[in-house]
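With one protein chain held back, the other chains of the complex are shown just where they sit.
Letters are used for the chains, namely A and B, taken in the order the chains are written, and counting of residues starts over at 1 for each.
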């Protein structure tokens, strides 16, 4: 890496001193379970440079990504039975950050240790807790995501890196009216249909829910491929915002056959999990999965759905990064709100309140 | 784009507050006509981030490159009959910056508009006016460039991007003595011939004229290819500086047959148009064309002349960008003037005077 380029973690460490730019007292997604193999992962999360690893017995750990001897990132080391070994002089640390061994000397210096973070793996996700000074230990459990253990669904996912603040990605997901303009070539379809959909925005506690129904419409190609629809369909889009992630449940039933409001509705479902974890105030990790319930050819349709989702997110990334660059360019200029901003603005107020410390741990 | 890299328009916007680094009350070239097809162009000019586009009826427009809703550059949008549509949520703006439509709502908010710039297309060039606060509207017409409509000539051109201030490119063009050193491999020829040429520097108003005659010399290969010279030739180089562009008229006649001073002289002509428009104080757009009057094989020779010009400018770009990097490295060191600097220094005084506001609109 070129030293003359700004380093996200360095810049962030400096800014971090002042005030929290993100809610701290909550669980964030640090990785998808499938990412943690036998190699450590170095990743900056909420301005903290972290090494994530899984020991051969399957346990996941997160330490500060720095050997206390001469600062080499521990992510350049190797994972062993009892922990992670530094790739420079071989110091060995366990999952709590305790130094177990300094090669070539009998005694481990008293000051030889690194910080550890609370992590918990569940539902194929690895969650991490940073916490404010008063809440360095988790005050609750990470949220469950039952879709990943529901046998009716197949799913897959990935990780995107965005050069943009996390809240711009919240905005994007909470307002699917952009489908007709950004995703012309993929899932977009007819812009007017999306813009004209019935929309309802609700909030409860630290969550926001945006529901859109598109009745009596033509099912998109992916839908007809995955499910034997008879003709027209009634479609729904349900977006549920939580400070650590969004859940987007879209789907369709044969037109005029079922209530779209029932959680037990049939038809074809696509359920997206979207966890945006800030790297810094200006960059984000985007962990996502999409689960679906194809009537047949489960594996094949799962693969197609995953590929299409990835292409779609790639389109969003281009737009959101360009948007952020331009926001900095025109930093002093006011933005004009329109009707689709109701959901996004409500989510921003929740984050703002949490950063100000007016909230209990939320996910 | 990587957020940790400096962004020209952002940096520029900040500096812009203080004092003009460029003359503002004049027309600049914003694009070659041929660049404006059915896609919008995003371009920073004089520190302003601009989107240029041509509607299907042929009209050219220039707006600030930012949707007033959520800041996406309008250059990511699409051009329609009535204007440009944002690529995020579909707001539509006409060529004056007025918002015509906000998809999904009936009323367009009163504050929904973007700034527009004065543009005029003529002679295959697109001109733009920024203007000082007192002169936000053009106080004159853009200059004509009749060569582009003269049937005796064929021409083509292109655009270069320089990581260097525009005045370093003026210097380079006003002093063709560098041909023998920078352009050894292309149009250079014998360094001593160039250095030994008769030179005359004249000035009038906001223009500078450098004339060099090289009598009784061997015509370069391009010349003999394009024109049936008998033997030795008398060559001329006429460089005409205007604050917005330079015109370089070079050519040759059979030795001792005609006066080199007559504008009606015969022989072979190459006429260069060179408009250097600052992107920022540290970077420039270089719009150029070269027109020639081959006796035969017009298209073929036009192609060769254009390719050779492009190669030559590529050589200049390498030298000028290296020069500028080194100027910053040795910022506190004085430069020593030599005889070839008379023309360039005169042009610099004109620009300085114009920045100080002592000039009427010039081109």
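The rule we apply is simple: contacts are C-beta pairs under 8 Å (C-beta built on N, C-alpha and C of every residue); 3 or more make two chains touch, one makes a residue touch a chain.
Here the structure is a predicted model, which is why all the values come from computation and not from measurement.
Listed residues A:56, A:103, A:221 or A:357: the one in touch with the omitted chain is A:103. Of the candidate positions A:112, A:182, A:214 or A:354, contact with the unshown chain belongs to A:112. Of the options A:65, A:207 or A:284, the residue whose C-beta touches the omitted chain is A:65.
Listed residues B:113, B:249 or B:324: the one in touch with the omitted chain is B:324.
The missing chain lies against subunit B, touching residues 5-8, 11, 163-164, 171, 175, 177-178, 180-182, 191-192, 195-196, 282-283, 318-319, 321-331, 333-340. Looking at subunit A, the residues touching the absent chain are 1-5, 7, 9-10, 13, 49, 64-66, 68-73, 76, 85-91, 102-105, 109, 111-112.
Here, only the chains that are shown with their structure count from here on.
Rounded to a whole number, the gap between the C-alpha centres of subunit A and subunit B is 47 angstrom.
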